[in-house]
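One chain of protein is taken out of this complex; the other chains stay put.
By written order: A, B, C and D. Residues from 1 in each chain.
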Amino acid sequence: MSNPIVPFTLDGASVLHQMFHVRWEEWRALDQHSRQVLVDEASAWLSSRESAEGGEQSAAFAMLGHKGDLMLLHYRRDFVGLLEAQAQVRKLRISEYLECSNSYLSVVELGLYESTRKIHDELGERGLTPGSEEWDQAVTETLDRQKKAMSGRLRPEIPSARYLCFYPMDRKRGELKNWFSEDFADRQKMMHEHGMIGRKYGGIVKQIISGSIGFDDWEWGVDLFAESPLPFKQLIYEMRFDKVSAEFALFGPFYIALRIAPGGLMAFMKDDARSAVE
Amino acid sequence: MSNPIVPFTLDGASVLHQMFHVRWEEWRALDQHSRQVLVDEASAWLSSRESAEGGEQSAAFAMLGHKGDLMLLHYRRDFVGLLEAQAQVRKLRISEYLECSNSYLSVVELGLYESTRKIHDELGERGLTPGSEEWDQAVTETLDRQKKAMSGRLRPEIPSARYLCFYPMDRKRGELKNWFSEDFADRQKMMHEHGMIGRKYGGIVKQIISGSIGFDDWEWGVDLFAESPLPFKQLIYEMRFDKVSAEFALFGPFYIALRIAPGGLMAFMKDDARSAVE
Amino acid sequence: MSNPIVPFTLDGASVLHQMFHVRWEEWRALDQHSRQVLVDEASAWLSSRESAEGGEQSAAFAMLGHKGDLMLLHYRRDFVGLLEAQAQVRKLRISEYLECSNSYLSVVELGLYESTRKIHDELGERGLTPGSEEWDQAVTETLDRQKKAMSGRLRPEIPSARYLCFYPMDRKRGELKNWFSEDFADRQKMMHEHGMIGRKYGGIVKQIISGSIGFDDWEWGVDLFAESPLPFKQLIYEMRFDKVSAEFALFGPFYIALRIAPGGLMAFMKDDARSAVE
Amino acid sequence: MSNPIVPFTLDGASVLHQMFHVRWEEWRALDQHSRQVLVDEASAWLSSRESAEGGEQSAAFAMLGHKGDLMLLHYRRDFVGLLEAQAQVRKLRISEYLECSNSYLSVVELGLYESTRKIHDELGERGLTPGSEEWDQAVTETLDRQKKAMSGRLRPEIPSARYLCFYPMDRKRGELKNWFSEDFADRQKMMHEHGMIGRKYGGIVKQIISGSIGFDDWEWGVDLFAESPLPFKQLIYEMRFDKVSAEFALFGPFYIALRIAPGGLMAFMKDDARSAVE
Partner (left out) sequence: MSNPIVPFTLDGASVLHQMFHVRWEEWRALDQHSRQVLVDEASAWLSSRESAEGGEQSAAFAMLGHKGDLMLLHYRRDFVGLLEAQAQVRKLRISEYLECSNSYLSVVELGLYESTRKIHDELGERGLTPGSEEWDQAVTETLDRQKKAMSGRLRPEIPSARYLCFYPMDRKRGELKNWFSEDFADRQKMMHEHGMIGRKYGGIVKQIISGSIGFDDWEWGVDLFAESPLPFKQLIYEMRFDKVSAEFALFGPFYIALRIAPGGLMAFMKDDARSAVE
């Protein structure tokens, strides 16, 4: 245990999930014209954010169940960008009819178990000692190279799929089963097997992992995007049997939502559910 | 553990449970005529949904205790259908007097432990390797055949029984007792014994299992339907001693409710409890 | 584990505990006359329910602490009776000043560990096989006989004692200590020892157990009735050291309340605490 | 485990902690004169209760943090006295500006591990059998004698110290570490060592233990009184390493508050914090 290998990670876009309840009663008490004005303002903002470049988008989703009515997903350059995003939303006049009941703060993260092993092997062969200046410099160079190579995955566009499944999760630190006490080689092997299942669903489910250690109450956030919801269930059920999930995963609440195009916002606020999401 | 067998499942109707508190004080402040108008509108909607074909029904239930007053159970073709159902309910003017305090989202699921074993045995005998193209095709064919054969159970009508007992549940992933790390053969045997108890109560308690991995905070939802509530207690108590429940079940909150016919809605809203449910 | 013996139980009266907070501010804003009218109506209802025959009573209790102000305890023939009881309370005009913050739903239950053993022994000696038609018939006959013999305990009057202590509880299903995986003989022995302590306090503390598996979030509800509260503490503390409680009991929240006679309701609503309960 | 020794306890004053949030906005909307009238009434009540004899006092404390603004601590002869205390507080007109957000109900308790051992030894030497009539009579006589000798500690005055630290706690009943399954001799030894640490701080921290088994959601309540808060931290940190706390203690929420003299109530309600507590 005395020198556990910490996997390298690459950090990308800053991510904020916001879940809102609509104050339907007050909203309906508004006259038709005012509602149109407010929705127009909100649609304009959403539209501009959906087409924003450089991975600085926001998107809206209609939620199923009592956990919320509307979810906003924001990708930004940094946390100041997110602070600004939440302030911009609050400034929209429609926000008077929205209550933010939940949120999740994280940063797009690529976990590099494979590369970590390779880097350790290579640098070990070159006779470098972990923690030495040369070692750190070699690591930084390698990670910088990878960061460039993977910049698209680090600062992605919000996938345009119809369905979103979001949940936060932890790796277990139990008294007998403790992810953070497992050997690096075992962790790497388990993560590899885990990744194989994800790859099987690659054409159907797009997955974006974000890290939230130090930022929110779980260690990671998982966003799955697909054209229909059943693959979420199939993928997660299959994964539940692989070793890393079966023994070491703790799951938070699950959120399911359907993408609302900017043009669909009025339909959503009028409870024309089907046309809002189609 | 390196290649755990995942049981095949068949997925059917999309299911949403909604639990509401009635705002009794505001409701009673309404004049008699308005109340009649609102109940008429709601009864008409409910009536049309109760008689909907193709497994796209909704039903209403009177709840016991403080967890809610009214439960709505929706079966739909897909999640867009459910999004529409919750929007339709919200558009009923009576919704101004309802507060949705809880919900549960799932999909009717037939777990095929028995078939999974048979398929694995058969395909193994035919020399196919799990994960190969031929294997996957053979599995798909078999499941498609079963899906047709079981279409009635996958897209059921809401049973017309007087009592409903609903609860969500998980399979335990403890440090010593972990369902998802158990051998397939052991899991299958336990599920078989478990099913035997259910069969004993078959004529009295109708059971509909729905899966919610990826959709809601527990892995499965269980709906039991019966003409009186005592069999719920007897069945679940007896099951608590079988191995799969004793060692591997985690239970969420329990909800008990009595079916309200569309014609009973006014009695329910007038607190004429007995005539609402009889 | 392959054929665990499930103890027989006898099920009696349906039970609902309701905990209310009084909206004191709004109540005090009412004029003296209206308050009298509302209390008179509520007292009349309570009075009629207190003297109801056939184990269909309701009783009122003043609660200590912030968990509630007023507890109503309802015994009824069945769940429709309870649904009606909660509707009747809601229809009392005083309910506008009550907020139901908690409840518990259960059925009076006599656990027959002793009889279960005897029946199994006897029928085994007669060469019957568990699950056979003859066996089931013999069991049914025996339980029916016991049901008649114990009808007074199955449909009791609400004891007239001054203090009530209510709490729900579970039997533990841990990874190492699991009540439902213990041998029947061990369970029976532990329950016997447990009962011995209850018997010691028999003249002082009256205990009514109700089962709530399938009905509410814990497995059992325990109501203790006594003329002073200290025996509750002594009894439960002593029991905490017996094997079944020490190793296998999980306790929910505890509620302590003092009986309010129908004539004491006005004193209670005027905060004349002592005269309300004396 | 078949005959575990239950430690004798002596039960004294009935205790109720009440935590309140002040509705500051509404309070400040009141005119200066009305505020004075309400504070005068409350101060008069508090003053009379602070000087009450026979261990029937109440005291007020200013709380730090968001868990509450004002804590009231009531010692009374019995639970009817506490019911009356909470009704009296509710009748004070200032209560319209207080919201009771939490409470704790218990009874001052002296745990007699030492005496229990001695009594068992002595009566054993006299050849008496636990549970026999003679045994019970001898125990009752001994406890009655001790009750008289310790009457001051059983019905104490509320210590006049400046700081109060209150927290509830349980003894662990885990699957491996279970206080209630430990041998009496081991429990007694651990409690003795635990007491030694308390004694070290005896001149600085006054400790009053109350029992709440059967009364509230934890097994014991602990009140520490001192002239400054640091000794609370030092004492509890040191105790956390002794065996009984390290292995068998579960702690509830911690509350820290400063004594408000009756004359300080107006300063407190005017947010003149320093003069309220000095």
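By definition in this document, a contact is a pair of C-beta atoms (placed from the backbone, for glycine too) under 8 Å apart; a residue touches a chain by one contact, two chains touch by 3 or more.
Remember, predicted model here, so these are calculated numbers, not experimental data.
Only one of D:Phe20, D:Tyr75 or D:Tyr163 touches the absent chain when the whole complex is considered: D:Tyr163.
Within the full complex, the residue among D:Tyr75, D:Tyr113, D:Phe180 or D:Phe232 touching the omitted chain is D:Phe232. One of A:Ser47, A:Ser103 or A:Gln188 touches the chain omitted from the figure, and that residue is A:Ser103.
For chain A, the residues touching the chain absent from view are 1-2, 4-6, 9, 11, 16, 18-19, 78-80, 82-84, 86-88, 90-91, 95-96, 100-105, 107, 173, 175-176, 178, 180-181, 211-217. In the full complex, chain D touches the omitted chain through residues 24-25, 62, 64-67, 163, 165, 167, 174-177, 193, 224, 228-230, 232-233, 235-238, 240-243, 245-247, 249, 253-254, 256, 258, 271-274, 277-278.
As a working rule, only the chains that are shown with their structure count from here on.
Setting chain C aside and leaving every other chain in place, the chains that still touch form these groups: A, B | D. Rounded to a multiple of 5, the C-alpha superposition of chain B onto chain C involves a rotation of 70 degrees. Note: centroid distance chain A to chain B, computed from Cα atoms, is 29 Å.
Multi-chain contact residues of chain B (touching two or more other chains): 175-176.
Contacts between chains, counted with the stated touch criterion, involve the pairs A-B, B-C, C-D.
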